[in-house]
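Report on the following structure.
Then we have subunit A:
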Amino acid sequence: MLDYITSYLKSTSTPGQAGNYFWATVYILIIFGGVSVAVMAMNWLERKALAHFQIRLGPMRVGPHGLLQPIADAVKLLTKEDIIPDGADKMVFWIAPLIILCAAFTTYIVIPFGPTHAVTDLNIGILFMLGVSSLSVLGVVMAGWASNSHYPLIGGLRSSAQMVSYEVAMGMAVVSAVLMTSLHGLGLYGVAANGSGMGTGTLSMISIVQAQYDQQAWFIFKFFPLGFLAFGLFAIAMVAETNRAPFDLPEAESELTAGFHTEYSGLRWSLFMLGEYAAMIAVSSIAVTLWLGGWMRPFPHWLAGGTWDLVFSLFPGFTFLALAGFAFLGVIRMPKHPLFKIQTIGLAGFGAVLGLIGLILFIPPVRDRIQDIYWFAAKVAMFMYLYIWYRATFPRYRFDQLMKLGWKVMLPLGIGVLILTAVLGVIL
Partner candidate 1 sequence: MPWDSEMVARFKQRYGSGIREASTYLGQSYMIVDSSLIHEILQLLRDDEGFDYCVDVTAVHYPQREQQFDVVWILYSFARNLRIRVKTLIHETESVPSSVDLWVTADWLERECFDMFGIKFDGHPNLKRILLPDGWKGYPLRKDYGIIQQDKEWVQINLGIESGQ
Partner candidate 2 sequence: MNPTSTSNLDLDTRQETFLDANELIINMGPQHPATHGVLRVILKLDGEKVLGTECVIGYLHRGVEKIAENRTYTMFNPYVDRMDYVAAVSNGLGYCEAVEKLLNVEAPPRARYIRVILTELNRLASHQLWLGTHALDIGAMTPLFYTFRDREEILKIFEKYCGARLTTHAFRIGGCVYETYDGFEDDVKKFLKFVPPKIDEYEELLTTNRIWLERTRNVGTISAKDCIAFGVTGPVLRASGVKWDIRKAQPYSGYENFDFEIPTGQNGDTYDRYLVRLAEMRQALRIIDQAVNSIPEGPIMAKIPKVIKPPVGEIYHSIEAPKGELGYFIVSDGSTQPYRVRVRPPSFVNLQALDLMVRGALVADVIAVIGTLDIVLGEVDR
């Protein structure tokens, strides 16, 4: 048994490619669990960070510093009454959140957490991701329609129109990135080392990151400023794609139409929320893979060598130890009141667990394997924080301004970036 595991751990391909169903299932289960935990953590982070932006504290009572709040929310949503509107189409009403959820989770099959850490490496990886995430539009329209009430319908139509428009801009940005994979040259401007011109372009997610490694430049910096523009385009389009602020008119409360998920309550609503956060993580992963070097640690070529590898591989452990340090800081600052005893102990326990994980991450075999996953997750986490930051700071776009932005500004810009990338790729 142990041999089986260790032999697998030394393999050089993903379970899908190796045809290994057992490990593929294990990976899927790990991803499923991981994303669920990530969504809960994201929920907590959103409430806390938003509150701190607004000079208030956020949830403080449920667990120490509100750490158990997502669990309380989940329990509340699960125990709520399941209300279905009278004239609603029951089948469609039931299926709509499932479609969104499945579309969001299916995209995780190809997300590369490391060179062999993906469920599978489809050779049309990026196309698969874009295609499957577009399926969620179907779920949105179904949700709006099945509610049998005009506000959700209008909200659903608006949402879907918004998502479809920004997918076009996203597509343009993605193609620019894919074009860059077909270059042979190294560095920011891809000047061919031996003048041989084109390599093989690829749509596979792992190969895209590999291409960034080979070209010794993250694509965000490639052909500066084109890579940056493409990244910026994608970063904005992905916020609109997931209906988040400042593009959240279809689901805002102070506007008239209340959004496609108005009539949903309890568990069904939580499925929508789960799908939304999962989609956020998925599109952030695309952004990270395509432009920010995926699982690569910073400066793999410039700061190469054994010692630098060692230094960077200590980052995960230190991150968790830092988090544990924050937890213990919180413990020290807890009020010294008998009613707070349980919270203090809880927080201390949480800090201890974090510290333990940090220490585990210092063990050499774990250290090597965890490296890639850590850098990937760190970059995605940065995007998640940006999402929350946008929500706190920006007012909302009006719907016509939103559509104007998508079609009249971002699409021409995307096409321009695409053409220039292609031209530069051929010339240089």
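Here is the rule we use: contacts are C-beta pairs under 8 Å (C-beta built on N, C-alpha and C of every residue); 3 or more make two chains touch, one makes a residue touch a chain; residues count from 1.
These made the cut because all candidates are chains of the complex that A comes from, given by their letters.
Given the structure is predicted, the values throughout are model-derived calculations rather than measurements.
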Chain touching subunit A (counting every copy) in this complex, out of 1 or 2: 2
List of subunit A residues in touch with candidate 2 within their complex: 50, 53-56, 150, 245-246, 248-249, 252-256, 391-401
